[in-house]
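Below: one structure, written as structure tokens.
In this view, the complex is presented without one of its protein chains, the others remaining in place.
Right, chain A next:
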Amino acid sequence: MTLMLSVPLTLSNFSCYSPVCIDSSHFIMSLAAEAFVSQIAEDQILLSDCASSLAVQAYLRMCNLPVQVSYRPNAEYMSPSGKVPFVHVGNQVVSELGPIVQFTKAKGHSLSDGLDDVQRAEMKAYMELVNNMLLTAELYIQWCDDNTAAEISRPRYSSPYSWPLNHILAYQKQWEVRRKMTAVGWAGKNLEQVYEDVSQCCQALSQRLGTQPYFFNKQPTELDALVFGHLFTILTTRLTSDELSEKVKSYSNLLAFCRRIEQSYFEDSQAGSSSRGYSKGPSLF
């Protein structure tokens, strides 16, 4: 992904989009950048999109960049890569966590500068693990588990559209995800195996975290943002069964980790309550 870096940092506006429209007031902090994180509409957003959006929000908050979250029903189509969330800064649009991290880095905001090469490689490996395991598992549960797809995913995904477009688009999405599952070799798995994979992934994360506050000791990195985004969303989202969140709940240090990030980046008033685009109803504990 190429980034155009023509916007002077001191004046740029950051916005991040996902699917629901919370219009928090436009905030310009001394730090200069305000991000609009765009997500999909709240009654439309699905577990996996919600997790990715939360990860980007957490990352931007960790960078101390002011964020304004805007929910749009068509966020998925507005995004240049077709995936949510994306950030809108000045006249630039960047989607997904990886490119957003690169983008902020080019603007002088980075969380992983303090790491050495080995740590950075390790961080990348764990991020890949989260994307390959947790994200794929979320997609699998949403679209390949017939119960969840019929009761949650399809109705939510199709909610902004009128008949018969709602059915067409939901089935098209389901078909697309199923094809992707076939491509990554998950099509043959059953739900139990997927839960087992999630459990293993959590175990790896839990072991790596140990008793540290963050994965790389005192300072959060993009890995922390990504893990938080996924685990927190899994823990706070109601699905047809609790099994997925139960798997995560058995790792107490991961729970504490989520709680810690929620407290330090989402609950304190560092960005002011008015710019809290993050509107998750339930919080942990």
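Keep this in mind: a contact is a pair of C-beta atoms (placed from the backbone, for glycine too) under 8 Å apart; a residue touches a chain by one contact, two chains touch by 3 or more; residues count from 1.
In this section, contacts and distances are computed from a predicted model.
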There's a gap in the complex where one chain should be. From "Diphthamide biosynthesis protein 3", "Glycerol-3-phosphate dehydrogenase [NAD(+)]", "POTRA domain-containing protein" or "TBC domain-containing protein kinase-like protein", what does UniProt name that chain? "POTRA domain-containing protein"
Which of A:106, A:168 or A:187 touches the chain that is not shown? A:168
Where the missing chain touches chain A, by residue: 72-74, 76-78, 80, 88, 91, 93, 161-163, 165, 168-169
